[in-house]
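Of the protein chains in this complex, one is absent; all others appear in place.
When the chains are written out, they are named A, B and C in that same order, and each has its own residue count from 1.
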Amino acid sequence: MVNLILIIALPLLAAFLIPLFNYINKKLPSIVVFLTTAINLLIIILNYNQIILEPVIIELGNWQAPFAINIYVGTLELISITVISIISLIIAFYNLNHSNFSSESKFHTLYSIIIAGIYGIVMTGDIFNLFVFIEITTVAAYGLTTFNKDKGYEAAIKYIIIGSISSVFLLMAIGFTYSAVGSLNMAVIAAASNLINPGLVRIISLLFFVGIAFEAGILPLSIWVPDVHSIAPSAVSSTLSGLVFLAGITALIKIFFNLFADPSLYVFLMIIGAISLIIGELIAYQQDDIKRMLAYSSIAQMSLVLTIISVGTKYAISGGLFQLFNHAILKTLLFLTAGLMIKYAGSRNISDFGGIAKKIPLIAVGFSVGSLGILGVPFFNGFVSKIMIVNGSLNAGEYILTFLVLFATVIEMAYYLKVIQTIFFGKISINPHKIVKSYVPIIVLITVVFLLGIYPELITKPLNQATGELLSRSDYISNVLGGM
Amino acid sequence: MNFRKILALITIILLGIFILQAFLIIPEKGEIALNNFGKADIENRTAQLYIDKSVNSTNEQVIYKESKDKESGSANIVTSIVANYRALDTLGEVTVLFLAATGLSAILYNKKHAKSNFILKEDSFILKNGIKILFPLLILAGSYIIIYGHLSPGGSFQGGAVIATAFLLKLLSSKEYELDENILKIIEVTAGVSFVSIGLYGLYAEGSFLTNFLETGTIANLFSGGIVPIIYITIGLKVAVELTNIINDLMKA
Amino acid sequence: MTLLYSLLILLMLISGIAALIFDKLVNSIISAGMVSLIAAFLFYFLRAPDVAMAEAAIGTGLSTAIFIITLYKTEGRGN
Partner (left out) sequence: MIDFLEKWSFFGGSVLLILIGLYGVITRKNLIKIFIGLSLMDTGINVLLVSLGYVEGGIAPIITSTINNNSYNFVDPIPQALVLTSIVIGVAVLALGLGVIIKIYEKYNTLDISEIRGLRW
């Protein structure tokens, strides 16, 4: 058993050391970041079997559990950090060859820290610590956005303004919670949450929603997403879209399932999510810029996950979570391949990608696999989760929701198939630019997609366990508080 | 007053009503709500345990210059929370500052080695010499605030900011003054790495990240906080360097 | 004592509004610094000397300084 705090501490240590490494050799920072992500994956694998048996609670600084910061890793957190570590490893590998920025070592510093922040958001069991990790993640993302010297600054300013406003509301929610309960520990708050006045619970949870939803890509607060995701370098877009959204949704789930489990809030979440889903898909349909299209599609997918999870039945929640992890893998693949195609074609417009598949077949195939996975075609990983989502919402009697999900899939199909058609059958109309070959990340990601598509039990079994844990708050509380 | 401003005003007023009603809620019996102003409840809550320094031990009185070997050992309870009970937050916060400084230097990278073109208009004699005298005093004050952070008000953030202010004044006062970026980098790396390493040593020695693994002494003595003052010095250096970096970068931009 | 607090808070709000409506950016920045300074006093009255010091050093001192530097680097360059 290796202490899981290491997966937060090691990237931070690496990041603090990077100026030194950069002094020794310009290539070293990217290698060090790659190695730390690899070690993180190793640590998680070493812990996997134990955590699946029972949740691990790490008390920091040797202080008794509810009184200081603690880190809680249950099954949901375990699956999340596993997915995060795999994807971050793949992106770090991609960065080995592809990060030729003017200030490269700084890019790796920020990348290393954003990964630590994402792990922190997922694992922490303390609401103020959650705020700190959210700030780490967003400030690193602000910095990473500006690495596009062309248009990055405008996107970054938008991001910073909206992020700062939401962080104020998040702090307000934390302050109100602390004032009412007298503790910042999630389990203590959960235990006391039926004692809090219901009106106050509603105000606090809405403030939490405003504070975190901007990280999770839910629409009214995520107007920054398309700008930032389309402008940032591809490795950053896939990190933001795959991993930061994953962390944001996990944090929202923690707030709305572990902290305040108030059924009237679920209706609110479902409505917000459904509206955001349809609007996201409709705007994505109109885009011609491929990365903007993918960004709006991410918004729609995240809203889908939020809506389905707030249905609240066991089956629906597992389906939503499965979709969340699928989305992380698929969007990484999509953003990486889209970035390579943009580099090759020298343009971001879908109409300029005609016939690109004949020149760079593997990348085009990667993009198609990602698209088909999102659409939920059989043998791709999205298939099982789509089925679970539709079944889950039907079983819960939410027929309107089922209809909306299917409607959204149809729109999705329209725009993804349009891109695939252009790539494979369009007329070649480009004078290709140079491209750095990078096959390994794409092949690995495609393998993962098919692996999960053909053996979904790999993830559905632990997911069912995670859903069970999520729905039994009393277990969570007694796990952390012990006999108190 | 155009349409947009009126819309903004209405939104703000609605938001204000929404937030302020949280304070108006009168809890029914058995329910809890926000405390009234001045009626914060500490009794039997986490805060009381921090004040009593009895998170892991039983409730004993803490007496100035008498109590020995109390959990975090520092007389300033806010410090003991920042640097000991909730040290992970502080690590995160230092990381945010580090991120901001790194991001800023990446943003303003192109003109890195340009000289600062931001100085006060008149290179006045009084100002120049005034700052010459003030500079060591500010550095001294900053260091004092950091080192005595666990005994008196103040601490690494305040002290770090004071030191950064000293460099700000120095940069303002003369064109010629240039910070040695290598030294800044060395301090930055050392401070950051030692903070994490202290945490990791706690993990190695006592089995938990950021444990206070040193003996704590008598409350209110200089050497009483265990690792608290050491952590505070590393944070103070880190804060001072990052803030100085930020100012330096902005001035050279 | 209560009246003193309330007056200070009123002053803080007025400087806050002033910071937003002044035409010249220098005046806005000074007003925002004023808000921070009053907040530092309020922290002192709320028995939070640590926070008061931090607000005075960081909020009033450094924030204002970096605002002024930015102003000089942008629109203030001409004057």
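General remarks:
By definition in this document, a residue touches a chain if its C-beta (ideal position, glycine included) is under 8 Å from a C-beta of that chain, and two chains touch if they have at least 3 such contacts.
All values derive from a computational prediction rather than experimental measurement.
Note that the absent chain touches A, B, C when the full complex is taken as a whole.
The chain omitted from view is touched by exactly one of B:15, B:140, B:183 or B:222, namely B:15. Considering B:153, B:199 or B:226, the position touching the chain not shown turns out to be B:153 (whole complex).
Although one chain is not drawn, the whole complex shows that of B:25, B:62, B:187 or B:214 it is B:62 that touches it.
Listed by residue number, the positions of chain B touching the unshown chain are 4-5, 8-9, 11-12, 15-16, 19-20, 23, 34-40, 42, 46-47, 50-53, 61-65, 75-78, 81-82, 86, 89-90, 92-93, 96-97, 99-101, 103-104, 107-108, 152-153, 155, 157, 219-220, 239, 242-243, 246, 249-250, 253.
Along chain A, the points of touch with the absent chain fall at residues 128, 132, 135, 139, 142-143, 146, 151, 153-158, 160-161, 163-165, 167-168, 171-172, 174-176, 178-179, 184, 227.
Contacts to the hidden chain, counted on chain C, fall at residues 2-3, 5-6, 9-10, 12-13, 16-17, 19-20, 25, 28-29, 32, 35-36, 39, 42-43, 46-51, 54-55, 58-59, 62-63, 66-67, 69-71, 73-75.
Here is the rule we go by: only the chains that are shown with their structure count from here on.
The distance from the centre of chain B to the centre of chain C, with each centre set as the mean of the Cα atoms, comes to 19 Å. In this assembly, the C-alpha centroid of chain A lies 38 Å from the C-alpha centroid of chain C. For this pair, chain A with chain B, the centres built from the Cα atoms lie 30 Å apart. Residues of chain C found to touch two or more other chains are absent. Annotation for chain A: no residues touch two or more other chains.
For chain A in complex with chain B, the touching residues are 3, 5-6, 9, 12-13, 15-17, 19-20, 23, 58-64, 66-69, 102-103, 106-107, 109-110, 113, 116, 120, 128-129, 132-133, 135-136, 139-140, 142-143, 146-147, 153, 172, 176, 179-185, 192, 195-197, 199-200, 203-204, 206-207. Across the interface of their complex, chain B is touched by residues 48-50, 52-54, 57-58, 61-62, 65-66, 69-70, 72-73 of chain C.
By the touch criterion stated above, chain B contacts chain A in their complex at residues 18-19, 21-22, 25, 27-28, 30-35, 40-42, 45-47, 49-50, 55-56, 84-89, 91-93, 95-96, 98-100, 102-103, 105-107, 109-110, 185, 188-189, 192-193, 196-197, 199-200, 202-203, 206-212.
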